[in-house]
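To start, I am sharing the structure in question, which I have written as structure tokens.
Note that one protein chain of the assembly has been removed; the remaining protein chains are unaltered in position.
Entry: chain A
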């Protein structure tokens, strides 16, 4: 371990496909992602939304194509990405399908700052994720539990997004469940006997060395964000208080009468997540027209049936 970095990563050189690309090592990618901590990343579909997001204080924007209820959603149009890059000065991310390494190659060449390997889009490879070590650009990957998170980190993800619902209904119950699962497993890991780590790693299907590193650091080796159904300042503060480093906001925040006010309130909540007075102030006047983000009987087939026993 020659490097003097806070994030000590075990032996990535054996996994990197091209050992000549020494410049952008994994630790640099992780450090890049650390600059996004404490911020809100907003999903945008056009340059107007991107400008609103930047004005409101988002620390990055994710470009995704227009949401279609049915059908296959793919990587956004490169022209759209270039237009958004011209318009904003915050980092621009773009979504690629899970396992679709050529979409990732295209996005890297266009010059996006991060690539989001997103399960919100259609899946293109059910078994294999992208080998993110082959790319110079840092990746964001989703997970639902600690095992998945560490597997994505081993593949080369520099930022982990704990994903909740995929259907943009505005329901955070799945997100909270997954965040608690990850944080709970980390807490269990902190008190676990070192000899039991091997069996634990096998049980959660995670690489042993990353499990050991997580235990040593007391937290995940990379930055953790929450995503899925986050709609109000209170939701955001809930995620931050549960232990996340930031949040992703879906493009559903742009619906409603005043998207700028809403995004600004949410960004404020990320900053002051421990201060209930500020949260109360920012929550005023926001519950106006988020109709689409409330459950209807005909549409919400999940949540209602799964109760808490």
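FYI, a contact is a pair of C-beta atoms (placed from the backbone, for glycine too) under 8 Å apart; a residue touches a chain by one contact, two chains touch by 3 or more; residues count from 1.
Everything that follows uses one rule, which is that contacts and distances are computed from a predicted model.
Trainee: UniProt name of the unshown chain, from "Signal transduction response regulator receiver domain", "glutaminase", "Glutaredoxin domain-containing protein" or "Calcium and integrin-binding family member 2"?
Mentor: When "Signal transduction response regulator receiver domain", "glutaminase", "Glutaredoxin domain-containing protein" or "Calcium and integrin-binding family member 2" are compared with UniProt, the left-out chain turns out to be "glutaminase".
Trainee: Give the residue, chosen from A:137, A:238 or A:253, that touches the chain omitted from the document.
Mentor: With A:137, A:238 or A:253 as choices, the missing chain is touched by A:137.
Trainee: From the list A:60, A:222 or A:266, pick the residue that touches the absent chain.
Mentor: Answer from the full complex: A:60 touches the omitted chain.
Trainee: Can you name the residues of chain A that touch the chain not displayed here?
Mentor: Considering the whole complex, chain A reaches the absent chain at 3-6, 23-24, 28, 31-32, 34-39, 54-60, 78, 82, 85, 88-91, 109-111, 113-114, 136-138, 264, 267-268, 270-272, 275.
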